[in-house]
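All protein chains but one are shown at their positions in the complex.
Chain IDs A and B follow the sequence of writing; residue 1 opens each chain.
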Amino acid sequence: MNRLWNDLTAGIVKENPVFRLVLGLCPTLAVTTALMNGFWMGMASTFVLTMSNIIVSLLRKVIPEKIRIPAYIVVIATFVTIVQMAMHAFLPDMYNILGIFVPLIVVNCIILARAESFAGKNPVLNAAADGIGMGLGYTIAVMLIGGIRELIGTANLVFFGKALFGAGLPFPPAVIMILPPGAFFTLGVLLAILNAMHQRSKSASSTVQ
Amino acid sequence: MNFVAILIGGLLINNYVFSRFLGLCPFVGLSRKLETATGMSMAVVFVMTVASAVSWLMQRLILDPLGLGYLQTITFILVIASLVQLVEMVVQKLSPTLYQALGIYLPLITTNCAVLGVAILNIQSNFTFAESVFNGFASALGWSLAILLFAGIRERLELADVPEAMKGFPTALVGTGLMSLAFFGFQGLFKDLFIR
Partner (left out) sequence: MKSVIRLGLILMLFTAAAAGLLAFTNEATKGRIAEQERAAQEAALTLAMPAATSFDPADDLLASYREAGQFPRVQSIWIGRANGQAVGLVVKVTPVGYGGPVIALVGIGSDGRSTGMTIINAAQETPGLGANILHEWFQKQFVGKEATRDLVVVKRPPQANNEVQAITAATISSNAVTDGVNEAFDLWASLWPRVSEGEVSGQ
């Protein structure tokens, strides 16, 4: 039980796919012009990650070693297409905004990396926990980036269709934040802050010892 | 859509790295040295051009006539994966020198989203066969331009005195952001070219 909990929480902070492993940069930067885009991209990726982890783990003894990568790709591509169709049917506006980055979840390195390094070697419950954890970690990361960019870039935040700050915050929006350069700046600065925090906690713990 | 417009679009205006956000993982990962950047660029130009051709044929000759458009994603990714394998074997047989230069980069290309990206964008843009192939080539050239320019900058950045926390990815990302800002100036420049 304890192990299962560890597998679930590892992806959220300790091994966060975006902030610690720096994987899957393209969708992370491309769709994060707003908080809600980040939310739905995160949800879609979490679904694919969890389902493909479960299937890969269930079939890990059936899939021959030699063809495991193409087999994993087929599994991932299947769930991506399911997400694509479901989004098209039920969230058409979001489907248009995320555009090409929905099918491109297939080549998000996080998913193949988890199938290869975790799900292919662990029992199904752990694989599912790992998928959910990694997915949540990814969702938190893209929502954070999307939220920061939207907040500074439009002086407002929209959450499930509701503007959180009414008519907007009292500062002129810095539109550059929702343009492509803003994506690179935001993630770069976030990573630097996390690095600094990491180093401080490391040096703090070494002085205690 | 004329070929000049596709070329300028792929190289400058809709550059895959700076404006479309495609192929970023290898861009950040392999831009530390000019040498690796060159190797990857050659491999990407080659695979993206061929993948554009093959994926277009798959879509227009097989998926569309059979009404199987919904299998696009799975078909394209499998085509690209097998194509990369095939290219690897052919290059190994025909030109051992080229294989030595490209060898280690080829397997990495399957998960380069620029390749799947260009295949899907070609179909979405309703390009003809020739336009698709040329768009694959031009977009890959744009990607190469980006990584080569950036590798040059990064080789110098290595020598700069950067705060500890900014070393590695943060510097690379902020640097890419600045270049993306510069490339932003190209947008809207050749607007009239894009009218069909």
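The criterion applied here is as follows: a residue touches a chain if its C-beta (ideal position, glycine included) is under 8 Å from a C-beta of that chain, and two chains touch if they have at least 3 such contacts.
Predicted model, so just to flag it, every value in this text is computed and none were measured.
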{"item": "Option touching the unshown chain, where B:Ile74, B:Val87, B:Cys113 or B:Ala151 are the choices", "value": "B:Ile74"}
{"item": "Chain A, residues in touch with the chain not shown (by the definition above)", "value": "33-34, 63-64, 66-67, 70-71, 74-75, 77-78, 81-82, 85-86, 88-90, 92, 96-97, 99, 153-154, 173, 175, 178-179"}
{"item": "Missing-partner contacts on chain B, residue numbers", "value": "14, 70-71, 74, 78, 187-188, 191, 194-196"}
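Here, only the chains that are shown with their structure count from here on.
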{"item": "Centroid distance [mean C-alpha coordinates] between chain B and chain A, Å", "value": "22"}
{"item": "Chain B-touching residues of chain A, taken from the complex the two chains share", "value": "22-27, 29-30, 69-70, 73-74, 77-78, 80-81, 84-85, 100, 103-104, 106-109, 112, 176, 179-185, 187-189, 191-193, 195-196, 199"}
{"item": "Chain B residues within the chain A interface of the complex", "value": "18-25, 28, 70-74, 77-78, 81, 110-113, 116-117, 120-121, 124, 163-167, 169-174, 176-178, 180-181, 184"}
